[in-house]
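Here the complex is missing a single protein chain, while all its other protein chains stay put.
A, B, C and D are the chain letters, set down in written order, and residue numbers restart from 1 in every chain.
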Amino acid sequence: MNNLIARAKELLENKIVQVIVGYEAGPTGVARPAFITNPAKADLLIYDERCVQNLAVYLTKPEVRNLGKMAIVATLPVMRSIMMLISEQQIFADNIIVLGVSSDGSLLDIADIKVMQAYIEKSDLGNPVKDRALLVELNKLSKEERFAYWQKELSKCIKCYACRQACPLCYCTRCTVEVNQPQWIPVQSNTHGNMEWHILRAMHLAGRCISCGECGRACPVGIPCHLLTMQLADEVHNYFKVYAGTSEKMSSVLSTFEPNDKESFII
Amino acid sequence: METSRKLIRKQSLEKLYNQLSATRKVYAPVIADDKQVEFKYNPGFAEVTFEHIRSTLSVKNIAFPKVENLFLYSNGKTESTITDIDLNKIPEVVLWGSHPCDNAAFDALRSIFEWDIKDEFFSKRMEKLVVIGLSCHLSDAYCFCTSVGLAPNSSKGSDILLSPLHNGDYQADILTEKGASIVNSFSELFESTSGEEVVLTTVKQKFDHEKVTSKLNGAFEHPFWVENSLRCIGCGACAYVCPTCACFDIQDETRGKNGKRYRSWDSCGFSMFTLHTSGHNPRNVQSARWRQRIMHKFSYMPDRNQSLGCVGCGRCSSGCPVDMNIAEQLEALQNI
Amino acid sequence: MKFGIYPGCSLTGSARDYNESVFALAEAFGLEFTQVPDWNCCGATAAHNLNKELSLALPARILALAEKNGLEEIIVPCAACYSRLVVTRHELKKDPELKNRISEVIEMDYRGTSKILNVIEWIDKYITPKLDEKLVKPFNYKVACYYGCLLVRPNKVLGYDRAEDPQTMDIVMRKIGAETIDYPSKTECCGAGLSISRTDIVSKLSGKIIEDAEHRGADAIIVACPMCHSNLDMRRPDINKYWKTDFKIPVLFVTQAIGLAIGLSPEKVGLKRHFVEVKIS
Amino acid sequence: MSDFEPKVVAFVCNWCTYAGADLTGTSRIKYASNVKIIRFPCTGRIDFMLLLKAFANGADGIIVSGCHPNDCHYTSGNFHAKRRWIMFKELMDFMGVDMNRITFSWVSAAEGAKWADVVNTTVTRLREMGPYVSYRDLVNKSVEEEVKNE
Partner (left out) sequence: MARIGVFVCHCGENISATVDCGKVAETIGKLKHVAYSTDYKYMCSDPGQTIIKDAIKEHNLTGVVVSACSPRMHEPTFRKACAEGGLNPFLCEMANLREHCSWVHEKNDLTTEKAIDIVRSQVEKVKLNSALQPIKVPVTRTALVIGGGIAGIQSALDIANCGHKVVMVERSPSIGGHMSQLSETFPTLDCSQCILTPRMVEVAQHPNITLYTYAEIESVEGFIGNFKVKIRKKAKSLDEKICTGCGLCTTKCPQKKIPNEFEQGMGMRPAIYIPFPQAVPNRPVIDREHCTYYIKGKCKVCEIVCPTKAIRFDQPDEILELEIGAIVVSTGFDIKHADFFPEYGYGKYKDIIDGLQFERLASASGPTTGAILRPSDGQVPKNIVFIACAGSRDPAKGIAYCSKICCMYTAKHAMLYKHKVHEGKAHVFYMDIRSGGKNYDEFVRRAIEEDHVNYIRGRVSTIYERDGKLIVKGVDTLLGAQPVEIVADMVVLATAGIASSGAEELAQKLHVSYDSHKFFAEAHPKLKPVETNTAGIFLAGACQNPKDIPDTVSQASGAAVKVAALFSQSELTREPLVAAVNRSGPPMYSTCVGCFLCQSVCPYQAIEREDFKTRDGKIIKTVAKINEGLCQGCGTCVALCRSKSIDLQGYSNNQVYAEVVALLNEY
């Protein structure tokens, strides 16, 4: 952590960046995003096991961008998000300094995108272990049981769209749910409409989800909606042998194809 | 009406609950499988919790449901017929065990829905609602009722307010006619007060809301808003869990020739909330929307509705995915 | 790593010379084999004409036994056995449902993990690298390498060498000092399966191969298949009778030739068991 | 259940399956009248949300059909569609939506008979499966949810 603070101070003092996006401790003790613009305040930065939020979501937020060039404290999911955002032309590699942190909390030397790519490539890119277990459990259920499970979970959804807002890859300025010609997704919250929303969200993240689990964590009513995108991340790897967010030249699974893509259900 | 105070023994409380729930809809808090506290209709008494700090969602939906049909329509060849909603079908509901902050919120909502003209849906639901509140003997760091003029045992909004006693019995304050009528129907369950002491939590006052209100006047352009909303991701969680947020959207949903017009919860935190057809958006950045949220609750409502728009329940902060702590910010605001 | 060997019927019967030379080579190069325990007939050549499942189940059982006994590689000197095993692996890989059915038939789990090596692949992998240091008597003869059918066909399934004008055996032979001739009969039919029933056809076909090799000045024919060997060697009197000739060109297994080149005795590599006298040593 | 006639919506591309279905007509090959066709320029144009909307509006089954791989009028729309359906199918399976109610097929402009066959087998299968009660319940229940408090 001291390395991190020192590096942050150095970056701010030398005016290499204008803002450090990192974590600080809130008044109730939870870790939360911090935007440090003054080197004197760099001491507020923390990094420990509480720091789970995917900070990459702020890379596309206009007011954060307005602060100037930024350095971002980046765990593996943040780095993968950065790769996706570069590949989808939302950010430029030159405008960001990556303060990589390894899983044990030590500061990594991420000099450039190539180094970051190398780091990502040697990391475990599957879903987080605890989520893998949940997925295994759900996949064991019968189709009817799964249908009932998701109905029950999604009936809780209040359509606050925290899942969408927390996701670094849901950066659209207008979401499909805000389209009303036609009204693809009902405005009101009801189980069926909620389900359509979550299907839409998962499909839009198919091949793009980097398995950070932020959507599920953000949900105020505790719907494990991250399992939907994570299941598809698994399937993307099964079918197409790729993990999202591994290269700045990543081509999206659903916008590319191979003539010999295998499937077994089209007659 | 004159308020009165009675005692109800623990066993009698169970009887009261069972008898109420045998004859009408009772909306009471339970702890769900996933540890979330939620209100349910007519759970068994054993399920009902008396030990919760706050439910995940507020109970405002009982008067202001997340979706409310306004009318139904049917399109004919040349003209459409409209069918009104039969408000008389709205059932009587007993809200059981909601805390003083949530109950006080009904007054804040009323100040909006019955401000100039009465919203008949809201009014009808309120008319059919009996609130049996429960004072707080638990609280956490997110609670700040004392900063907004309330307390763990505020009676505002309750028809009957139960307060736990040291020996496990409850003190019942009968506050309204509606409350009295329930007590009268089950008078055998109520006794005279015993003098036993009420167990109450203490909630530290974090700020002076009047000072906040006066500071806000003129703070519209203050850099505070940008600085303190950088981490806000613009979801609607705070508004949807808030007991006093009353914004709604109105939509038509047609299928075939039939359709309905309904209103459903909305949030001023959404980027598209104020988007004009022209493409202009007066609140085009999140800081403006965050400012609106605080201004509305602590400046505009006191000014126009003579009511604070906040009851200090702390849900918006505990439910926020990025720890936008409203009490912390209000505390800071009073010193800008 | 444990090497397995699947000898099949020929190597324990009519082609004991082949078997002896393979083991002699292995010994000379310090290699050890484990015979696939409880092995059975590979099904060649009759089974696949009669019953597809049987023709797959027989080799599948051999492969399953190899897997079960932890044999990561098995050498299959007989080209017919080699062909059956590889074809089976191919068929079962292609069709998982069939694989499950066959697994049920053989009452064993077949996964397809053991590697199958023919004799030349084995030589390439384990003998050739150390050949130079062991070479004492370069095989200074002009030879015609005869591949026959099963070593290289069906080429798409085996994926070994090339179906027309194969080269692997020639390369091995050149390594031990031989001059290999370019001749078109390399993969011509020897009469193979008609060995017992229609010896006249064998005489006709095998005779053509021998004539071609002799005509182009070969001193010996080199083979890697017991069936080729028996047709070219054991049937020689019939051939000479059929064609009214007196072909004397000897037929050696590739392993025998290597054996001689590294100084093993003719007896050691089984040369004494041949019908056509081998004057090479 | 024997009288049950499923409602089936077919999403087809203009160049292959729509033309194939035209050929079925020109060849006077009969098939079940349960299927109603919606024409798209290409399978690549078919939004997965439309399939959900068909179920939401009471379809018991769906057919999605376009040009065989390599035959796309637009060269690659069907390949993109294929990937989209792979993902969609996996997600639906995971959420417990019954994918046996959706037939995905490639029917060329020359395969009039195949079109009739695709329709008939789909309709026969759906007749056996019965109405899509669980999805319809989900939709209806959602309508009820709105009035839960009344």
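Methods note: contacts are C-beta pairs under 8 Å (C-beta built on N, C-alpha and C of every residue); 3 or more make two chains touch, one makes a residue touch a chain.
The model shown is predicted, which means the values in this text are computed figures rather than measured ones.
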Chains in view that touch the one left out, judged over the entire complex: A, B, C, D
Option touching the unshown chain, where A:Phe35, A:Tyr58 or A:Tyr171 are the choices: A:Tyr171
Selected from D:Leu50, D:Met129 or D:Val143 as touching the chain missing from the view: D:Leu50
Hidden partner chain, touching residue among A:Asn3, A:Gln18, A:Thr37 or A:Thr256: A:Thr256
Chain not shown, touching residues in chain D: 5, 7, 9, 14, 18-19, 21-26, 28-31, 33, 36-42, 44-48, 50, 53-54, 57-59, 70, 73-77, 80-81, 84, 116
Absent-chain interface as seen on chain A, which is shown: 88-90, 171-176, 179, 181-182, 184, 204, 251-252, 254-256
Positions on chain B where the hidden chain makes contact: 75-78, 255-257, 278-281, 284
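One rule holds in what follows: only the chains that are shown with their structure count from here on.
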Chain of greatest Cα-centre distance to chain D: C
Distance-to-centre winner among chains (Cα means, whole assembly as reference): A
Where chain A and chain B are represented by their mean Cα positions, the distance between them in whole Å: 32
Averaged-CA centre spacing for the pair chain C and chain A, given as whole angstrom: 59
Junction residues of chain B, two or more chains touched: 67, 262
Chain D partner contacts - residues on chain A that touch it in the complex: 138-139, 141, 143-151, 155, 176, 184, 188, 190-193, 195-196, 199-200, 202-203, 206-207, 228, 231-232, 235-236, 239-240, 253-259, 261, 263, 265-267
In the complex, chain D residues that touch chain A: 48-49, 52, 56, 69-70, 76, 79-80, 82-99, 103-106, 118, 134, 138-139, 141-143, 145-146
Touch list for chain B against partner chain A, complex: 34, 36, 56-57, 66-67, 141-142, 226, 229-231, 233-237, 239-241, 249, 251, 253, 262, 264-265, 267, 270-272, 285-287, 317, 319-323, 325, 328
